[in-house]
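The complex appears here minus one protein chain, its other protein chains still in place.
For reference, chains read A, B, C and D in written order, and residue numbers begin at 1 within each chain.
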Amino acid sequence: ADTRGVTGTSVIIGSHTDLSGPLASWGVPATNGARMRFDDQNAAGGVHGRKIDFKVEDTQYQVPLTVRATNRLVQRDNVFAIILGAGTAQSMASYEITDKLGIPNVFPLSAARSMAYPTHPLHVSYFVSYQDQAVGAIRYFHETAGIKSVCLQTQSSEYGEEVTEGVTQGVEAHGLTLAMVGTHRTTETEFAGVATAIRNANCDLIYLGTTGRDTIALYTTLRQLGVTVPIVGNMVSYLPVVAKAAGGAMEGLYVVSPVADADWTDGDAFRTDFITRYRAAFKEEPTVQSQVGWISADLLIKALEAAGPELTEDALMKAIEGISHYTDPFGGPDLSFSADKRFGGNSLTLLQVENSAWAVRQADLPF
Amino acid sequence: MSTLSVQNISVAFGGLRALRDVSFTVEPGQIFAIIGPNGAGKSTIFNAISRIYDVAGGAIRFGDRDLLTLRPDQVVQSGIARTFQNIELFEKATVLQNLLVGCHGRMQRNLLAEFLFLPAVRRGELAARRKVEEVLDLLDLQHLRSERVADLPYGARKNVELARALCAGPKLLLLDEPASGLNPEETTDMSFWLKDIKEELGVTILMVEHDMNLVGRTADRVLALANGEVVAEGTVAQVQADRRVQDAYLGGAA
Amino acid sequence: MRTLFKTSYGFDIDHLVDPGERIRVGLLIAGALALPLVLSGYALSEMAMFLCYALAGLGLMVLTGFSGQVSFGHAAFLGLGAYAQVWFLQRGVPFLVALVLAGLIAGVMGAAVGRAASKMHGFYLAIATLAFAILVETVIGAAVPLTGGHMGVSVPPITLFGYEVQGGWQTYYLYLAVLLFFVWGVANLKRAPTGRAMVAVRDSETSAQSLGVNIARTKITAFFASAFITGVAGGLMAHQLYYLSPETFGLGESLKLLLMIVVGGLGTISGAIIGAVFVTFLPNAIEILRMVLPSGIAHQVGLEPFLFGAIIAGFIIFEPDGLYGRWRKFRLFLETYPYYKRATFTRQKRYLKTGRFR
Amino acid sequence: MQFTDAMHLLVIGLAQGSGYALVALGFVFIYRATEIVNFAHGELMMLGAFAVLTFAELWGLGFWLGAAMGILSLGVFGYALDALVMRRVIGESQSSIFILTVALGVMLKALAGMIWGYTPLVLNVPFQGTVDIGGMVIATNRIAVIIGTVLICIALYLFLGRTRLGLAMQAASQNQLAAYYSRVPVKRLISVIWAIGAMVAATAGVLMAPVTQVSPEITAIGIKALAGAVVGGFGSIPGALLGCLLIGVAEPFLDYTYPPLQGVYAYAIMLVVLLVRPEGLIPQTFRKKV
């Protein structure tokens, strides 16, 4: 076939991701996980006899660098598809290039709605969008705890705006009030002022559109101020360090996430093998982000297999749309795609910090 | 022709009163010298005239203009150019470029025209260049035209600074110690130039100078200053004969 | 070595009087025109980005290189230009008109900053521009109806006289033309009174003032011209970014612009362009370096910014006059060969004096 | 807002301001002695925090020994940085040197990322926990920052103004040639200054670690510290303290009053101050006497 990036013996897959910027704690493990999956597949003979050639470009989370990286992948490396593109604005810019050329650009490392909505034949996301994460969380706490009002603090970024949208949606759906909205620059470390404002707003639930460091700072400050209502973050705060931080002061923080860290200790053969090989290859512990990378690669491989030996972009996208109730070996929630279901996740997981670690409170949370 | 009249000006720095009620008048066509011990306030007078220092009281008029109402960059428009005691040239630029900046006050400026370099801008440049060459000829600096100022020895810089001030086409020239750092031969040259500038260009000169030789040769009138106050004023001979001037400044027999 | 006899003052005023230089610049332009014949689509898109950076650098050069006002926030003008361009295009304003308007909007903002900053000096000014850039970023993020906020906006394609300009060589030639026009203009400015006034303000404010240079006005003019050019660069760059979001024009981008002109050589037009070459193609060079490095190091995360920093640091340590300075030395070597004396550029020891006077 | 809230925000603001000030002090100290604006100072702070973390946690030396060794090693690093790099560019244009420090910052940040990774790490400090002051619960680590800053500030101020070494440092920054002629060993002195500056930065990194965590991204504090120092009048130690405290204290109150703009206030305050006083609160530049 004369499909771009596909030969009889290889298929080129690209990724533009953040390996050294602010989102590196997502980009690096995800890339590692995906690389592991591809290497395994290649060792097993590839897909339909084609080895997967995985090209990764560092964008440092900057749009101009992403554009250049995408151009390199598309024009020089001649990739067949792009996966795990990091960042919302970054992926949006990358879409502008790949869409024109009909290149699939799938499973970005962002749960923004714009990643797969409005529906576009070349975009799918494996997560549940930030909006739906917020909607799901609010519904849960409304139903279980009968909350009446919500406070929201987000970063001033596109991520923050998405979260705000979702929270607004959730609040309206259940007739609640949004008592206060605050935003901060991503580099902020001190939250006493807003925390006081939040406390004085007396809401029943505090939702955080934060990432890692600011989650820790804001959460500890709120608790120090004597705030006792539930505080919920979303998938971006779902990091081991957030649970471990501040000598136990993170106890009680909730997050909703479309993915959940595997139970590494239950002796499952796959997971034990994964963790040992991962440690050996990358000199660090696997995280949920490594799983995301692995699963994205796995989904892609499944789709490549299903697309058949005559590989075209169209066939790949059709094959992805055909995936239904995919379950991953890490024990995460199942995924389905279709012509109009562009976000794969079917449910969320609610987790909470307990003894400086994440504990699942409720799996298969609907949204 | 305009007269510079300084009336009762005072300048203070915090508690220090650098000038106290200083008055004098420089008639057109004169070479007027200010002498006085170090720290007497001579440079301060210059700085007050060129509006770098604010005066605490008094008036400075040049012709019919009240200088105290002007901004420092407007002073040159009224016909006053100056040099500095410690030499303030544009070090990284060539002599030619320095002198062209000297012409700045008289050139037309229009950003768009300059960006497109319309013919009018070219004409302006050529005119400025001719002026610069005239001054270079007058002060015998042609050979330094494309030297970088930073590479010049002290004495040459002094002359370049004088040239730059002349490029502004002033009616009154303020010279702060024009002969310091010059050897006697060069000082003699300087005295000729000062006379040429006065006689041929018709420029009035107000200068601060410690070299009594130069003052004696050139100055029409001399003002002696000490501790911010006028001690004596008159011809060179009159001032030199003043006891207080001799004690405080010349050191006994001059 | 050739000797050039000057026979009129025009020789000191005109551009490119030296035949050798004429040939060099001619060759350079001819080479630039011929590039699309040999380059691939990817390389041409890199070139278009390079032209945008060169133009932005040229803008900053007017401010920092000529008039000595360091700006840490120039990416704000890039962003203003880019957003303005998109806004006008979305409303059907023709491309070239939109570009000029984008420049004007950036320029007017620049003049306002210049007005506010006319009393500030050196580092204070630099930090104030940084704050300004952060505020601009915030405003762009907040002005959702105008700018799409943090979600960003996608950029319409370029249409010139009803004809859609394709990526690749068409965009490349368009951008090249714009850059050459501004290079010519800035070169003009430099030989005219306003340009000289800027340089004078840079070297000694007191002295410039005593020669009739209005400091505030000169600074405002410099800011205006600089922001205008950078705004136009932003307008062009928008089309290369495809998608605008406020974070794109943050501190990192501002520092990159500054870095570009310093590495290129402050105070010269060539410096802006050489600096842009350096900054745009350094990642490619690092890529090549990666191939020869042992794989353990080559796949090290963060290697790219590290090498980026290291190469720039190396350049400043060994070539503080910038790449343009290096080129001048090389040219002199060629011209005077075999009489070239190393001593020509060996420096005497130098000593710092305080910069706290103005 | 209740009175206790206000008091609480005030204390937090003071602590945060002190944190900025501690970083700013390092800037100012290096600037005062060399007139170099070290844009990599936030990176030195980060390196200091990482160094202490390495010694204290990864090597298991415990906090106090780890802190001492970490801070000292930053001193050595600062000295070497000057002796090997900064010394070579003495006399170059200010902007070149500035860009050099930017480049160094980029390198240091990338290096830290390579060594310690990008996920924030936790440094356990002994001043964990809270104290109750009249019904107001304050984290002990905040108080530690305030005390640390006050002590270092006084020490540096006295050092610069009152000791002969301090005078010599100032002399070296104002006129190197004349300092050389006066026998001042300028080069060595400047290296010592870098060592001290880096140690102050490392101290700041350690004291701020409970608030910021330790990751390559904490360098961003450097920019606010810079803003604080500029507000105070760049180059003045009391000015840096004043400016940073002003920003530190104003921030939480403004955040409280209008939460949607958190993180922008510091810069807005700085712009306002500079518009009114273009040289900061305690001006450090002067019109040249001519």
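What we mean here is this: contacts are C-beta pairs under 8 Å (C-beta built on N, C-alpha and C of every residue); 3 or more make two chains touch, one makes a residue touch a chain.
By definition in this document, contacts and distances are computed from a predicted model.
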item: Listed names "Nitrogen regulatory protein P-II", "Cytochrome c oxidase subunit 2", "Na+/H+ antiporter subunit D" or "Amino acid/amide ABC transporter ATP-binding protein 2, HAAT family", with the criterion being the UniProt name of the chain not displayed; value: "Amino acid/amide ABC transporter ATP-binding protein 2, HAAT family"
item: Partners of the unshown chain among those that are drawn; value: B, C, D
item: Absent-chain contact - pick from B:Ala12, B:Ala59 or B:Ala248; value: B:Ala248
item: Selected from D:Leu84, D:Val137, D:Ile154 or D:Ala178 as touching the chain missing from the view; value: D:Ala178
item: Interface with the undisplayed chain - residues on chain D; value: 164, 167-168, 170-171, 174-175, 177-187, 286, 288-289
item: Absent-chain interface as seen on chain B, which is shown; value: 13, 35-40, 43, 85-86, 151-156, 177, 180-188, 192, 210, 212-213, 248-251, 254
item: Chain C residues touching the omitted chain (full complex); value: 341, 343-349, 351, 354, 356-357
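Methods note: only the chains that are shown with their structure count from here on.
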item: Most central chain, Cα average position; value: C
item: Farthest chain (mean CA position) relative to chain B; value: A
item: CA centroid of chain A to CA centroid of chain B, Å; value: 73
item: Separation of chain B from chain C, taking each centre as the mean of its C-alpha atoms, in whole Å; value: 40
item: Separation of mean Cα positions, chain C and chain A [Å, integer]; value: 37
item: Multi-partner residues of chain C (at least 2 other chains); value: 138, 206, 301-302, 304-305
item: For chain D, residues contacting two or more additional chains; value: 110, 113, 223, 261, 264, 287, 290
item: Chain contact topology (line, ring, star, complete or other); value: other
item: In the complex with chain D, residue positions of chain A that touch it; value: 20, 22, 24-25, 28, 153, 156, 180-185, 187-194, 196-198, 200, 212-213, 216-217, 224-226, 239-241, 244-247, 284
item: Partner chain C, residues of chain A touching it in the complex; value: 19-20, 24, 28, 58, 60, 62-65, 67-68, 71-72, 74-76, 88-89, 92-93, 95-97, 114, 156-162
item: Touching residues on chain D, where the partner in the complex is chain A; value: 1, 5, 8-9, 12-13, 16, 110, 113, 117-122, 124, 128, 130, 137, 139, 208, 210-213, 215, 217-218, 220-221, 223, 251-257, 259-264
